[in-house]
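Removed: one protein chain of the complex. Kept in place: all other protein chains.
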Amino acid sequence: MSPSGTTPTGTAVAAAPAAARIVYRRPATLSDVSTHYCPGCGHGIIHRLLAEVLDELGLAGRTIAVAPVGCAVFAYDYLRLDFVEAPHGRAPAVATGIRRVRPDAFVLAYQGDGDLAAIGTAEIVHAASRGEAITDIFVNNGIYGMTGGQMAPTTLLGQRTTSTPTGRDARLAGYPLPITEMLALLPGVAYAARGSIADPGRIGKTKAMIRRACEVQAEGRGFAIVEVLSTCPVGWGMTPREAATYLADVVPATYPTGVILDRGKTASAARADR
Amino acid sequence: MVVAATAPPKRVDAPGIADTFHPLDIAIDRCKGCELCVDACPKAVLALDLTIVNRLGHHPIRLTDAAACTSCALCARICPDAVFTVYARARKP
Partner (left out) sequence: MTVGVASHPHLAAPAERVLMKGNEAIGEAAIQAGCDAYFGYPITPQAELLEWMARRMPELGRTFIQAESELAAINMALGASAAGARVLVSSSSPGMSLMAEAMSYMAGSEVPVLLVNVMRGGPGLGSIGPAQGDYFQATKGHGHGDYRVPVLAPASIAEAISLVADGFELAERYRTPVILLADGILGQAMEPVDGRFRTLPPRSDDWSLSGADGRAPRVVRSLHLRPEDLEAHNEHLQAKFREIADHEVRWVGEQLDDAELAIVAYGTAARVARTAIARAREVGLRVGLVRPVSLWPFPSAALERLAPNVRGFLVVELSAGQLVEDVRLAVEGRAPVFFHGRTGGMVPSPGEVLDALRRAYSLTAARSPDDALPDEADPVGLIEAAEWRRFLAGCRHVDRSDGSET
């Protein structure tokens, strides 16, 4: 027997018939609305992973989240959590303020590459250096999507953007910033990892990283960051499938994926995760 | 900016199937036609339905062969818009 009737997404399925079981449905913390993100945008995948992890760990009800400036400024419309909107780049400082006055909250910051690695570089370094017990999700798609596709600090050498129309030239625009490796040098950082949403296998590994980063906070170990390599099909001038292929084939040469640091494990076990 | 679906999403019926088990519920009003699931599906049974344009202006995804679907849920794992609800046949005792 087929599942009974039409099933609106986001609601519990009416008494599951004996013939079928649910393998996957959208997490409850993901709002039941259509997002403004472009077709194939990685934010949708990452929001979903975050919602799944928060639901699986039972953290959503005590989460206070900080939204960035960037395409994901609307994260508060898509994730059913208490949210505060931070000025551009300031999310780690805003999260620090929340963390210090709400010891029982689960504190989450969600940032893009401009937010974290350009205008907010001081804030992320110092929140990490203080070992603030927050979990920072850093979405790196190597471009400024919201403002129309300009260069980001993480744009690859040679990559064309609207502000590097002939391709990023190191002599003029510097090198892609390995901010997560830099943060991993700091004693206050308990977990630093880089994932990717290029295909289901990598997505699965990224979800495990996000889960671990949340557990690190829940265990009171210190600052946790997961950088997620993501796509911007419109900004990159590609179809979503082309963008996913580019993400899998080209980006990791500059930004290798894997667990960079996990102080809860031995160094050899951390390397084995790569 | 939020575009809410105002009606329950329609289900997809694969043509010519005697077995009435449906492995996928697809919220076709939320699909943006990005086709990431097309590449993710190991059985290649997902394709855009070019006969439909949904309220977002996209051709939504369609399950072309329900019998071939193994309920692996890789489509659901990659979908940026969480349009899939995946069912598996109950395990036989």
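Just so it is clear, A and B label the chains in written order, and each chain counts residues from 1 on its own.
Methods note: contacts are C-beta pairs under 8 Å (C-beta built on N, C-alpha and C of every residue); 3 or more make two chains touch, one makes a residue touch a chain.
Fair warning: this is a prediction, and the values are worked out from it, not measured in the lab.
Colleague: Under the definition given at the start, what are the shown partners of the omitted chain?
Modeller: A
Colleague: Among A:21, A:62 or A:263, which residue is in contact with the omitted chain in the full complex?
Modeller: Going through A:21, A:62 or A:263 one by one, A:62 is the residue touching the chain not shown.
Colleague: Could you tell me which of A:37, A:106, A:191 or A:255 touches the chain that is not displayed?
Modeller: A:106
Colleague: In the complete complex, the non-displayed chain touches which residues of chain A?
Modeller: On the side of chain A, residues 60-64, 66-67, 73, 76, 80-87, 90, 93-98, 100-102, 104-106, 122-123, 125-126, 130 touch the unshown chain.
What we mean here is this: only the chains that are shown with their structure count from here on.
Colleague: Please report how many Å separate the Cα centroid of chain A from that of chain B, as a whole number.
Modeller: From the centre of chain A to the centre of chain B is 25 Å.
Colleague: Mind pulling up the chain A residues that touch chain B in the complex?
Modeller: Residues of chain A touching chain B: 1-3, 6-9, 13, 18-27, 30, 32-45, 48, 74, 77, 197, 199-200, 203-204, 233, 239-241, 244.
Colleague: Taking the complex as given, what residues does chain B use to touch chain A?
Modeller: Chain B reaches chain A through residues 1-5, 8-11, 20-22, 25, 27, 29-30, 32-36, 38-40, 56, 58, 71, 73-74, 76-90.
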